[in-house]
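Every protein chain except one is present and positioned as in the full complex.
Naming follows writing order (A, B and C), and every chain is counted from residue 1.
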Amino acid sequence: MSRPIIKPYMMPRTMQEIPFGATFESGHLVEGNAGWRTFKPEVDQEKCTLCLTCYLVCPDGVIFKKGDQLCIDYDFCKGCGICAHECKFDAIKMVKEEI
Amino acid sequence: MSAAEQHVFVSGDEAVAMGVRLARPDVISAYPITPQTVVVERLSEYVEDGSLHCQFMHVESEHSAMSAAMGVSATGARAFTATSSQGLLHMCEGLHYASGSRFPIVMMNANRATAAPWNIYGDQRDSLSMLDCGWIQVYVEDAQEACDMMIQGYRVAEDPAVLTPFMINLDGFVLTHTYELVSLPSQEEVDEFLPPLETENKMDPLSPKSLCITIGPGLDQEIKYQQHQAMMQAEEVIERVDREFGDRFGRYYGGMLEAYQCEDAEFILVATGTTVGTARTVVDALRSEGVSAGVLKLRYLRPFPVKQLGEYARKANVIGVLDRDISFGMEGTIFTNVNSALSRCGSALETMNFIGGLGGRDISKQDLTDIFQKMQDQATGKKQPHVQFFGMECETNE
Amino acid sequence: MIEVRWHGRGGQGGFTAARLLGVSAALFENRYALAFPSFGPERRGAPVLGFTKIDDKKIVDRSAVRECDHLVILDETLIDDDITSGLRPGGSILVNTRTPERYDELFNGFEVSGLDATGLALDILGRPITNTAMLGGLVAKTGIVSLDALKKGMAIELKPALVEKNINIAEVSYERLQEVTA
Partner (left out) sequence: MSKNLSNKEYFYGHKACPGCGGSLAVRLALKALGDNTLTVLPANCMSAVSFIYPQMAFTGNAMISPFASTASMLSGVAAGAKARGMEDYHVIGFAGDGGTADIGLQALSGAIDRNDPVIYVCYDNEAYMNTGIQKSGLTPVGATTTTSPAGKNESGEIRPKKSMFEIVAAHNIEYAATCSVGYPRDYIKKIEKASRVKGATYIHVYAPCPTGWGHPTDQTIALAKEAVDCGLWYLAEYEKGDFKLNKRPKKFADVGGHLKKQARFRHLSDREIQDIEQHRDARWETMTSKWN
């Protein structure tokens, strides 16, 4: 797996479960950042050349290639729009998030 | 005394360096400051001559010395540092950080006055102002104890029930720069006594960790409770480790505290560090005159020997507390701690605080004899201030 | 307990002598010793004191030395009216001088010996480092430790290149003082 996933986590109920010495498991994610978005990026796979510039400049690292498709991990995309702005092929559009 | 022991005639600082060498730290990060300097000089020589396989990191400040030691400890390696006075104060942030992270760093501190005025001589205002940093604090009386506590220090600090940093305090100059006979155990014996460090809270390539993480109001208090528990558990570990050390090397120091002539003493002086030695001779002299005097050597101030103190206080008439420190506007810090301990033990004993030996002022036998006299006066109804400075050079208009 | 006070200047080796005496007593005569300098920053040329305490039992009193039994003066320019302060009545003084008689009045009541340690050091070491000469003299004069213990102490404490010559100096000064005091 190239990126960590959200795992369910119960907050400690006993002292034994308290993270010892303020140390905890790395890459331990309990929630996404999807709720931060107002706009979300949508990829036009036809226009996309898989140049991966968007992947390179994404501060959250949520863009990845799967086969010949460009994918976005919407659990963690914050909707900053950098990918859409930097795409030279106009292959990513920011669209209003619909709930 | 074991047959493999070697005798040397060294200063307190050198005894520390020799003890550290026997404890085999992986990395030493230290910055020089009088009167700790000889420790880092000797350790540098040991690293250079190959008698200590260790990296010596020349940091550019005490703040960095402690930060580097934490970095070392964060990889699970054994770290040592040493400082004094202003240097200890400069480290203060790191002291809290290290204890919260449960890094079993061992540090030597040469007790020295804190500026202003600028003063390089001994008192205990530096380490006593750090009592709340979450470090175990021990105060030693001579070079032998200093050397031995370097070895015991790692053993206690690294105990799974403790995992708390450990500060060994030596009175500046009077101990750090005085030469005396020290017995050094062999490396093999120390290796048997002190196993390599094993700890969970470290960077691990196979199971990566995030250290010194952010924890909000939701759980921070529990982390602090955990730290407190570890410190409380340290008491039992300190006693056990000291006993085992005594069995192996023939020197048992009394664990949390050592009582000298206290069993039946009416007048007990509570003291720390080198002053205890002088107090022993004064107690001997008073005893020969029929005064039932004793001295209680507080070895550990964190954790604090509450129970033990209470037991000795039960039979006493007056307890005097000698502080080479003053918490301005209140009293000596050790006095505050002793009073709290006694009150918890249900003792309503008279206690008196004697403040002196500041900025390197000598504490003479006469000073201590006078202190015992004042305690006797108090018992016979001649009431005095509970907190008094002794050995003043000028009239104080009190 | 025997208490010795050493007077010298930074760089003359007064404290090293105090320490060597302690080493010899502690490691080679099964006794206890403390050796310490006057505390503070070290500066070449400034007056410094050294102290050695020797006893048959462990020395626990670490308060400042107020009184002493023996005074060793490595540099006679340090002599002033107060230099004998704290020296117990009848105590001994060893001073590095060619003319000890000039201090007869000042040192009245004490057992005074002179030793031309500077001359001796210049002859043997080629440098005016007088500490080991004075040490040999003190040991001859007082018998605090044996010459043998002193030599052993020097052998383990001094830099290897310096051991032979310094032992030589101590032996010569030991003999001289024995002649003087005999």
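Simple rule for what comes next: a contact is a pair of C-beta atoms (placed from the backbone, for glycine too) under 8 Å apart; a residue touches a chain by one contact, two chains touch by 3 or more.
Nothing here was measured: the structure is a model prediction, and the numbers come from that model.
In the full assembly, the chain not pictured is in contact with A, B, by the touch criterion defined above.
Residue-wise, the contact with the chain that is not shown comes from B:Ser210, picked out of B:Gln86, B:Ser129, B:Ser210 or B:Asn317. Residues of chain B in contact with the chain left out of this view: 26-27, 29, 55, 57-61, 63-65, 67-79, 93-94, 97, 203-205, 208-216, 219.
Chain A meets the missing chain through residues 2-4, 6, 9, 11, 19, 24-33, 36, 52, 56-61, 64, 76, 78-82, 84-86, 94.
The working rule: only the chains that are shown with their structure count from here on.
Mean C-alpha positions place chain B and chain C at a centre distance of 35 Å. Along chain C, no residue makes contact with two or more other chains. Across the complex, chain B is touched by residues 19, 22-23, 26-27, 32-37, 39-41, 59-64, 66, 157 of chain C. Those residues of chain B that touch chain C in the shared complex are 7-9, 34-35, 120-121, 141-142, 173-175, 177-181, 274-278, 280-281, 360, 362-365.
Of all residues in chain A, those touching chain B in their complex are 11-12, 15, 18-28.
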